[in-house]
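With one protein chain withheld, the remaining protein chains of the complex are depicted in position.
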Amino acid sequence: MDTITWADETVRADLAAVREQSPFIYGLTNFVAANLSANALLALGAGPAFGAAPGWTASFPAGASGVFINGASLMSAATPEQLLEAAATAQAAGTPWVLDPVAVGAGAPAYDEVMTALLAHKPSIIRGNASEVAALAGGAGGSGVDSTLDSSEVVDVVAQLASQLGAVVAVSGPVDYISDGTRTVAVPGGSAFMPRVTGTGCSLGAVNAAFLAVTNPFDAAVAAHVVYAEAGERAGARSTGTGSFAVAFVDELSNL
Amino acid sequence: MDTITWADETVRADLAAVREQSPFIYGLTNFVAANLSANALLALGAGPAFGAAPGWTASFPAGASGVFINGASLMSAATPEQLLEAAATAQAAGTPWVLDPVAVGAGAPAYDEVMTALLAHKPSIIRGNASEVAALAGGAGGSGVDSTLDSSEVVDVVAQLASQLGAVVAVSGPVDYISDGTRTVAVPGGSAFMPRVTGTGCSLGAVNAAFLAVTNPFDAAVAAHVVYAEAGERAGARSTGTGSFAVAFVDELSNL
Partner (left out) sequence: MDTITWADETVRADLAAVREQSPFIYGLTNFVAANLSANALLALGAGPAFGAAPGWTASFPAGASGVFINGASLMSAATPEQLLEAAATAQAAGTPWVLDPVAVGAGAPAYDEVMTALLAHKPSIIRGNASEVAALAGGAGGSGVDSTLDSSEVVDVVAQLASQLGAVVAVSGPVDYISDGTRTVAVPGGSAFMPRVTGTGCSLGAVNAAFLAVTNPFDAAVAAHVVYAEAGERAGARSTGTGSFAVAFVDELSNL
């Protein structure tokens, strides 16, 4: 399996394209991670707008260059119908989109059904932690929003799910794995602080959408994860706790 | 056109009044900008309460000394009816209020209708970016929540809209312009980091409401924009990225 890092030329070119094109990224996300997600997108040069205000889910996904739908947006005044409308609008307009099925499989079937229904609208990228990926593939989920598996335990599941769904699937963990069903690559790096800062996973879903605006789904997912891992590593090296890490991480994203 | 900066005695006196009176400011805002908006108000000495919990929109605007309504609160479990109730309650109680019509004109007519309906309840100040001000005046809007125009392109529109609506209108940009229809002033300053940090515009709407509690709408809007520009400039001078800018900005607001 290939390992891809910040030394990769394609990743750097993709980031330069985001900064140059400043794509409009529309997202539905939860209120815990919204601020960090918007700041991560702005730090990379994208222009975010979030939320399901009246008429937005029917129009903004069509005008956007990339869309992401975070399942936990269902706790933020977005209804299942609005999530499905946003996904359908993106699909109809040809806007590539990212599905982040937060906490799928964690014990709430009504919620899981919405996540499964979204798959019909063909996300380009599906990202999650190891328990979420395992649950989507029919296995057991985790506890709340946290994974009870390590990413290395689901590498085969990632490739199989990508093949089955015809999408790029990415799993986060100490090492991230990304597959389109044919190729699977590893992205190391990041920081031990990352799982201890809320919203880092959700924000990564947003960042995937920014790269979808400038390249194909596989390269987009790889670039998003590499940029994230590199900024996380740099931020971790100069942080004195989880609070200062969150600040340094956005700084590093803005300076990459 | 006059230019007003932090050297202005009236601005400083108005800030001192906010710190001394600690006015209760009630707002409806979105979940991306809520945290920064509350911290900006607290940093200046005001006491914020946000949101549309049961009964709040019918009572809190009457007890508050200033109110702000951010259109994107419609993505945060506040209904159009609750926004209108908050505006009507403020109007009936004589509480001055600020309208921030985020993303008006960006392509969602159902949303735009709510923004227009709010005007009937006579906001004292309307603030937005150049595309939002242009859209309110009948022109084309921007893309998502970002402006596709520079503030300098809408100076005449600002004055005309203020005259037409009988309100103070303020537009944000590299230079801010504020008009009551008769006088128009320019407020320079701020930082290039500001448009790259989420919620800076929305928080400015909240800060306008804090100054409405202590002075007339024109002076309130001027003071809010000057204080914002000065804190932004100071924070920008000592920040190493967009993450540290957001922190330094609140620090500077708290220390002005």
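For reference, chains read A and B in written order, and residue numbers begin at 1 within each chain.
One rule holds in what follows: a contact is a pair of C-beta atoms (placed from the backbone, for glycine too) under 8 Å apart; a residue touches a chain by one contact, two chains touch by 3 or more.
This one's a predicted model, so the numbers in the text were calculated from it and none came from an experiment.
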Task: Residue of B:V18, B:A38 or B:L83 touching the missing chain in the full complex - done: B:A38
- [ ] State which residues belonging to subunit B touch the missing partner chain.
- [x] 24, 26, 31, 34-35, 38-39, 42-43, 47-56, 58-60, 63-64, 76-78, 246-255
TODO: Could I get the residues of subunit A that touch the absent chain, sorted low to high?
DONE: 30-36, 71-72, 74-77, 80, 103, 106-111, 114, 143-146, 195-199, 240-244, 246-247
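By our rule, only the chains that are shown with their structure count from here on.
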Open item on the list: Can you work out the whole-Å distance between the CA centroids of subunit A and subunit B?
Closed with: 32
